Every structure is written in C-alpha cells, then in structure tokens.
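Here we show just some of the chains, and they stay where they sit in the whole.
Chain naming follows the written order as A, B, C and D, and within any one chain the residues start at number 1.
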Amino acid sequence: MYADVIIAGFGGQGVVLAGTLLAYAAMEHGLNVTFMPVYGPEMRGGTANCTVVLSDEEIGSPIIRRPQNVVALNRPSLEKFQLQLADGGTVVVNSSLADPALADSARIKVVGVPCNDIAEKVGNARMVNMVAMGAFVKATGALPLERLKQALSHVVPAHYGHLIPKNAEALQAGYDAA
Amino acid sequence: MSRIVLDEERCKGCLLCTVVCPKNILRQSSRMNAQGYKVAECAPELAEECTGCTACAQMCPDLAIVVWRTVKAKEASR
Amino acid sequence: MSADGRIFVKGNEAVSMGAIDAGLKGYFGYPITPQNEIPEYMSLHLPKAGGAFVQAESEMAAINMVLGAAATGARAMTSSSSPGVSLMQESFSYMATSETPCVVVNMMRGGPGLGDINTSQGDYYQATRGGGHGDYRTPVLAPSTCQEAYDLTREAFDIAFRFRTPVMILGDAILGQMKEPITRGVPRPADPAESADWGLSGAKGREQRIFRSLFLAEGVLTAVNQRLRAKFEAMASLARCETFMTEDAELVVVSFGSIARIVKSSIRKLRARGLKVGLLRPITLFPFPAEAVAAVARQGKRLLTIEHNMGQMVDDVRLAVCGIADSAFHGTLSGTIPTPDEYEAAIEAALTGGSK
Amino acid sequence: MSETLAFTRTPSVAETPTHYCPGCQHGVAHRMVAEYLDAENLAEKTIMVTSIGCSVFLYNYLRFDSVEAPHGRAPATATGVKRVSPDKVVFTYQGDGDLASIGMAEIMHAANRGERITVVFVNNTVYGMTGGQMAPTTLVGQKTTTSPAGRCASTEGAPFRMAEIVAGLGGVAFSARVALNNVKHLAQARKAIRRAFEVQLAGQGMGFVELLATCPTNWKMTPVQANEHIEAAIIPTFPLGVFKDIAKNAGAC
C-alpha cells in the first residue's frame, strides 16, 4: 500500500491541520507515514501546502514532486498543483472557490466538492479543510473515514477540543459529498 | 468630489484603511481576490464624501490606494 | 500517542525529545529556519524537565553559553542551521581543544550564503573537517528518519561525554521539518558521576580545574595536540553505516541523511526493474566508515556517491577506496529538492556507463 | 474644478506586490523612506543596506542599489559602503532581532563612531521572519513561541529601548522613535525620517529612527487589533519622541 497527497490552499484554510490529521490517522492505522509542511517565509503571502505519504513499506522521500493525489482548497492551488499531479491521479477540488472545470479531467480524476458551502452548512465556515479531507478519503480510499475521526482528538489543539464533534461532522459531510 | 482608486489585486484586506478614514466610507467588501483576501472597498453610496485626505492611502501597507483630490472651484481659485 | 506507543513528531521535535531524554540540563539557541521547533520545544518543555532554556542573543552567544554550562559537567546543547553554524566555528575549535562535551545540531539549509531554507548537504566539509581553525575533528552523526534523529541525539550525548568532545548532529531541512511516528525511550536519570572528575563546581577540597585552549608554554600545545590526535584516532571505533541491498549489488550508492532516503526510493525502483544496486549509508560522517566502504570496493562492486552538493563526501569515499577502486559522483545543488526519478537515472547511468 | 493626484506610489517603490502578511507595516516603512529620497532627488545616489528579517527582500520593493548584510551586520556593511563612498546616501533597514540582538555590537559601534549613515529600525517586538520568537524588544509578559509563558523580566530581561540607548552615544546626531499606527504618527515619522537623513547629509553623524510597527501574524491578532495594540501596549513601553537632535533640543514630539 502506498499513497501520497499534496494538500494546498490559502493560509488560514487549515491545510497543515488537514495533513496532520491524515498522517496521524495513518499512523494509527499501522502504516508508515511522513508529513512535510511548507515552512518559513513561504508561508507568508497567503498560500500554504503540505505533503503526506502513507505506505506499508519504509518511506523514501517525504517530498513528492509528482504526487498521486492533490487536495486543492482554492484556485491558485488547483492551477499550480494539478500540473504536478501524476497521470491518472486524483484531485479533490474545493468547488466553492475553484471551478473543477479548470482541472484537466482527461488526464486526471477530478472530484469537485463545494467545501465552503458544506462547511457553512455544517455550521462552521472554517472547517473547509475537514470537508475536503472527508472527500479525499472517499475519493481515494486511502484510509477509512473512522480513522480520521478517531485521530481528531489527537491533532485538534486542546483549546478547540469542544469543536471535535463539529469537525467529525464536517469530515462526514465531505465524505458524503464526494 | 475627491475619490480613491483601490487596486483590488494589491489589497490584502487588512482593513487598516477603514479605521483611519475620517469619513468612515471604507469597509470590507464581499469580494475575494486571487490571493484569497477579502478586499476593502469604498462604499459606493458614500463615495462622494471622500475629501481626498489620503489618510487611507497613507495607512495602507500595500500601496493599494491612489487618491485623487478634486479642488473645489472656490479653493482652486485661491 | 498511538496504540503501539508511537508519537507523531517533527524531526526537530524528535531531536529535542532525544536531548531531554538524555538528561539535558541546558539548551541555548538562537532562532533560524528550519530548526526553530527545537528552541520552541525547549522553551516549553526543558524547564519542566528541570533544565534551563535561554534564548541567546546570537549563535556566538549560544555556543558560548553551552561552553559555560558544559564546563560544569552538565549536558548542554545548541542547535542552528548553516549560517548560524558557521558563526560557531571559532567556539567549536575552542571546545574541541578544551575537551568540552556538548551536542550541536545543524539542520542544514540551502547555501551558500543565506541561500534558501530548503534542504542541502553543503556543510559536509565544515562538519567533518572541523570547520573552525586548527587541527581538530568532532564526531558527526547523520540521521535520516525522525526515529533516528531521536536515537542519535540521545546517543550523541553519550559519545560527547565518553570522548569529552563536541558532537554534531547533521540533519537538514527535510529531517527537521518532516513529521513521522517515533517511539520515545525512557528518560535517562541524571548521572553526576560522568563529570565528577572534571566538571567545574567550585574548587572545594581539591585543586582548581581549568577549561582552556591557550597553551603558550613551550611544548604544551604540542602535547595537547598529541593527546587530541590520539583521541581523534580512537573515535574510529564509532564508525557506523547502514547497508541496504548491497549483498548482490553490482553498484553501491554511498549517500547519507535524508538524501539517502530518496536514493533508497530510487534503488527500490531500480531493483523492481531487476537492476542490482544497493546503498551504503554512512551514519557517522566523522569518523567516516572508510573500512565498510573499502570492503564493498574490495568485493569488486562499483561505487557511486550521491550528495546534495557539489561533491564533498565523495572525497572521503575516494580516500577510503584509493588504490582499490574509484567512486563516480552525482551531485544535486542546493535550491532544488532532488527526486527519486533523477537519482534513478543517475544510478542507472553509472551502472551501465562503466566505473567512473 | 480640477482633479489632482493626491497620493500615489512614489517612483522608488517598485510595482511588485510585497510578500508581507496583511496589515504588516513594513510596507509603510519602505514607502516613507522612498518618499523622502524621491522628494529630495537622492534616489540615484542612494545605496541601501538590507538585513535579514521579513524585510530581507527589500531590494525587490525599493529600487535602490543594494547590498544584503548578514544577520545583524548591516551597520558594519554600511560603514564599509560609506567610508569608501562618502558622497553616497547610505541607509540600513533593520528589524529588532537583527539590530538589537545579534547585531547589538555593530549598531552600538557604528553609532558611537558616528558613521554618516541613516538607520531605519523597524521594531515589531518579535522575530517576524522566523515565526514569532521572542525578540530583544518583546514586551514583558508578551507570549511568543520561545516565551510561551510570556516574557519574564527577571530571567529574560526587559525590552531594549534602542532609540534611547543610541541617543546616549556621541556619534549619533539624531535619534527618534515614532509609530506607524495612525495618521498623526505617520506625520511624525515622516519628519523623523527626514531628520535622520539630513544629519547624514550634513555630515553630522548617524541618524537613527525607530519605527513601531505591527506584526499581526506573530502577535496572533487581526491587522486592526494589531494596529490598536501599538497604541495600547507598545507605545507605553516604547515612548515616542526625539531623544537626540544635534540641531535642536530633543523632546517629546
């Protein structure tokens, strides 16, 4: 088993938390996993991304130049990372902010999910990232959704602990929508 | 009537301009630019109140605002 | 913590935990990307573990705070990244001479100059040849996973105290920033005995003790250098490497640190295609595992050194196999993050293109 | 009725948008320096010494000839520039980590020697670029990533008041602290920047201007909150004023 994904969006969309959740869930699932955030001044100026690699073998490079999967939470991320996506790879597009039609659906599998709209419906506009991750595991089968839900309590910062049920709802909603 | 020109692609939505405008005519719009920032705008309905004082432009860290001042006939002739 | 006791941490955190679990008593550091998680972790956790955290005013101050703390016999460390480590070179030379044990972490970033904050192996020379002035060497350990970052940092303190020497952990931006599951060990109890013979504690009921590196009286510096040389030679026993699929390999790649991980991916791909290639990964860079490399060469296997620099470790590989064989070299430059594909091509070319 | 351009980008500011976070006042500081130099027609004889911090790309935003100094060393680099090119206008642009921590020796000595340079010192009370660690100017009690319990005066010291400290050195001809948080303060800042260059041009010594600026990201505030924080918390610790002016009596402005 091997899977990798680049999760990208604006700063503030919770890209790092999304990646951490996936990685932590994979660890609990008994897999090897690496998580690589962007860091440093590149974080400024509004964009962020991170890479997660899951495998039952020892993992080589934690940095992936031609990912199998991309989660694009906004339009610049879709434009940038779909170019890197491997042939036949999957991109989960936040269709609230980026038109899935922009993706090259001839070459790659495109899963459009209106993450912002769903998040607002769930009742917390900031949970765009959770919606997207729910959609991601559905679209790729990388991990069972339950694993993600279980991992929530380990990765959500303590002072947001009360939001865990909402996060789980958002995951589920994304899963259902994909 | 003075006026401002706000370059929405430069604007980062910090809203510092909105707090210094003596006429209180600047506000957050509902538009997001390509960088994902909710940009500021001059409320169209209040635009004519702009005095061209440049306060907003001076405070803007991103040089997103250009200010045109219209000197009223009376003032201009002084 | 996961069901199997693993925790999910950044390389920088793994290093910090390794140090605290090794009985760290003083951390002194100055921020620099990509290792800021170390001082940040320390500021929060070291005081709870009974140690002192000080954000120093500069890297020079940091390393000299380490000097002071370590001279008392306490386990002390600092961490930085390439430009900051360059600033510590004078003091490394002092501490190697005054035989002050400590651990220094260099999470290398792209260079030279301010470079970038991506990964690099550009500081190999500096780390392994005593980048400061004068003849000295310090052990250099190069982890390639978060688990190894934890383990080797712990061990680094033992080596530091065993040889009374600064020890360097040479990681890079990938290692520092990457998160992986690790298993954390049991904290080591403090052991005042390890410095009882030499730590500064006030000259109560004994002769004064002195940490110094100036020796003007005739012959003294020579004697010091003789003792140091003997010590550097004794460190040879620390040499260590990992081998991966080398037994039947026709070509063995020599590569270290995070880059060796990428090389491993390439080797897996090549093996999948039936090509007989393997990896020798030096874990200690000084002492360099010259004997292990020479042994591979003696078996008639060809060598390819892959580094994320213009060619530094390859000198040590060539010196190790001089007269037996040679090593080809493939270097990638700071500014890019090398890919398994690129290395795959390079290895294949070396395999099919003859020796060198 | 005629329309005139009351405010627009001064020519020495490049068109390139900055990489700064929303509400970061580095951009304001850049602009004000450029406006002065353009107004006085000095841009073409200006050599700028940049430093290491969020403003490291300053040369992308201001169109002056530039040399990037290693972290903390800008005053030394500027000394080198000025001593061999005394006819040039030379300024450094430094953050508080750069100037008051690793670069403390260099600023003290350049100031004491009276280098004929201008120092533009942007104090945002944190290490911005590296992600919000404690700076030498961090307020007592302020939480940062390396002072998670808030800066403790007893073990970490109180913030350095650099404008006052350098004012005490003989080679400094002008030293002031201003803030960038409202239009009135911007006017003071403009004056202070002018004076900080004038004393250089007159060969009187170093001109030093400390600008209190926001770092919303690392203060973990919205830009508007951060801007208010300057008035509410920063200025009380870092009083505004002219601490030395060789031409006049110094005093609050």
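Criterion: contacts are C-beta pairs under 8 Å (C-beta built on N, C-alpha and C of every residue); 3 or more make two chains touch, one makes a residue touch a chain.
Bear in mind that the values here come from a model prediction, so they are computed numbers and not experimental data.
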Q: Each chain type is displayed a single time; count how many copies of it the full structure file holds and write the result as a formula.
A: A x2, B x2, C x2, D x2
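Quick note on the criterion: only the chains that are shown with their structure count from here on.
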Q. So which has more C-beta pairs touching, C-D or A-C?
A. A-C
Q.
Rounded to a whole Å, what is the gap between the Cα centroids of subunit C and subunit D?
A. 38
Q: Return the distance between the CA-based centres of subunit B and subunit C, expressed in whole Å.
A: 55
Q) What residues in subunit D touch two or more of the other chains? A) 20-21, 56, 129-131
(Q) Where in subunit C do residues touch two or more of the other chains? (A) 33
Q. For subunit B, which residues count as touching subunit D in their complex?
A. 2, 9-10, 12-16, 18-20, 37, 52, 54-55, 57-63, 65-73, 76
Q) Which residues of subunit D touch subunit C in the complex? A) 52, 56, 68, 70-72, 97, 101-102, 104, 127, 129-131, 133-134, 136, 145-148, 156
Q) Residues of subunit D touching subunit B in their complex? A) 1-9, 13, 17-18, 20-28, 31, 182-183, 186, 216, 222-224, 227
